[in-house]
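With one protein chain removed, the remaining protein chains of the complex are shown where they sit.
Now for chain A:
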Amino acid sequence: SPARELTQNPLQKTWEPYDNGLPAGHSAQRGVCMTNCPTLIVMVGLPARGKTYISKKLTRYLNWIGVPTKEFNVGQYRRDLVKKYKSFEFFLPDNEEGLKIRKQCALAALNDVRQYLSEENGHVAVFDATNTTRERRETIYKFGEENGYKTFFVESVCVDPEVIAANIVQVKLGSPDYVDCSNEEATEDFMKRIECYKNTYETLDENLDKDLSYIKIMDVGRSYLVNRVMDHIQSRIVYYLMNIHVTPRSIYLCRHGESELNLKGRIGGDPGLSVRGKEFAKCLAQFINEQNIKDLKVWTSQMKRTIQTAEALGVPYEQWKVLNEIDAGVCEEMTYEEIQENYPLEFALRDQDKYRYRYPKGESYEDLVQRLEPVIMELERQENVLVICHQAVMRCLLAYFLDKPAEQLPYLKCPLHTVLKLTPVAYG
């Protein structure tokens, strides 16, 4: 049989086969479709071990790289069911009523997981609960098997009392559970809550759990035990979890100073700074000095305008080609008016779906995200960093940090001569 004809998707500029005038299957776009069957990530650990922090961060990362992911926090289900939290006694291992409600919540959450993964096209679900007994984990694993999900456990183990105390201060004191308590009362109650789990806690064991796929994170990332990574997405998750840290720091994002082409309303190209752009660079230098940031790293793209901006700072900087502005292909160095005049169809298509729209012979925001992933990974590893980049690039990075979905990403406001300082807080 002859090979099928190819047609080019006008929005994304990708070639797709079609049969009898209709798009056919047999072809997948790499980058988004990384999983063949849905993945169920199961958090494991005593309270105040960072499970929710990891769940939310992982969910944010996976969504950003294009893997539809959702987290399911069983504690939230419990809060919705039991309107008012009274005390740690709810969690006592012999509290029949408490156990019944907690099991009910877990099952409700699993049901929502099933709906998300099997009916709503979700790829990854993060099941955020203590899951500290082998019995509970087996129940969840069976659930995964029955529904055709791959299960991956993420356990956080920590015995450092300072870390635990800090976690409680960071996220538990402000929890809806303790809204009417003083800090001392809340801390005392929470410590007793942890005790409720300790007696029945069965950590993932090298022998008993040797057939499960999991990562055990010890002491906030000092060491890791990784067992039976099954596929690409699990390998990416492990890599991500091994690169994040909780050391306080700030990330500064800004664009290059105003460029000569900005002045003319033209996009792209590789122009130098305008007079005002050079002034911005000087102000940036002053601002950075005043901030007195410890061990600040400075990153730029390989385009003249960001490098010139960095030069004014008088400190060493690193150039990343992947931080270059989005490639506008045939529209490079045109004004929006010229684009509308010369490529009216392209202009209209871009407004239809700005995230997926790819310039002819250029890139889309979606392409940009894939290209920027190593930057995000390295930003996670680093501490204080100033990234001097470009409008579209900055939007992508910002969307990652602020958990903005694809539809909103291309419209995030990133004006010239503005520095955004991002500092991690609680779960965000």
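Note that contacts are C-beta pairs under 8 Å (C-beta built on N, C-alpha and C of every residue); 3 or more make two chains touch, one makes a residue touch a chain; residues count from 1.
Keep this in mind: contacts and distances are computed from a predicted model.
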Chain left out of the displayed complex - its UniProt protein name, from "6-phosphofructo-2-kinase/fructose-2,6-bisphosphatase 2", "Large ribosomal subunit protein mL50", "Phosphatidylinositol glycan anchor biosynthesis class T" or "Kv channel-interacting protein 4": "6-phosphofructo-2-kinase/fructose-2,6-bisphosphatase 2"
For the chain left off this view, which of A:Leu11, A:Ile101 or A:Ile307 is in contact with it? A:Ile307
Missing-chain contact, candidates A:Leu208, A:Ala348 or A:Ala426, resolves to A:Ala426
Which listed residue, A:Val298, A:Met334, A:Leu349 or A:Cys396, touches the chain dropped from view? A:Val298
By the document's definition of touch, the residue of A:Leu11, A:Leu92, A:Leu107 or A:Val220 touching the omitted chain is A:Val220
Only one of A:Asn167, A:Ser274 or A:Gln391 touches the unshown chain, namely A:Asn167
Write the list of chain A residues that the hidden chain touches. 1, 3-4, 6, 8, 14-15, 17, 25-31, 33, 160, 162-163, 165-167, 169-171, 173-175, 183, 206, 210, 220-229, 232, 235, 238-239, 242-243, 245-248, 270, 295, 297-298, 302-304, 307, 315-322, 332, 361, 367, 370, 378, 381-383, 398, 402, 408, 411-413, 425-426
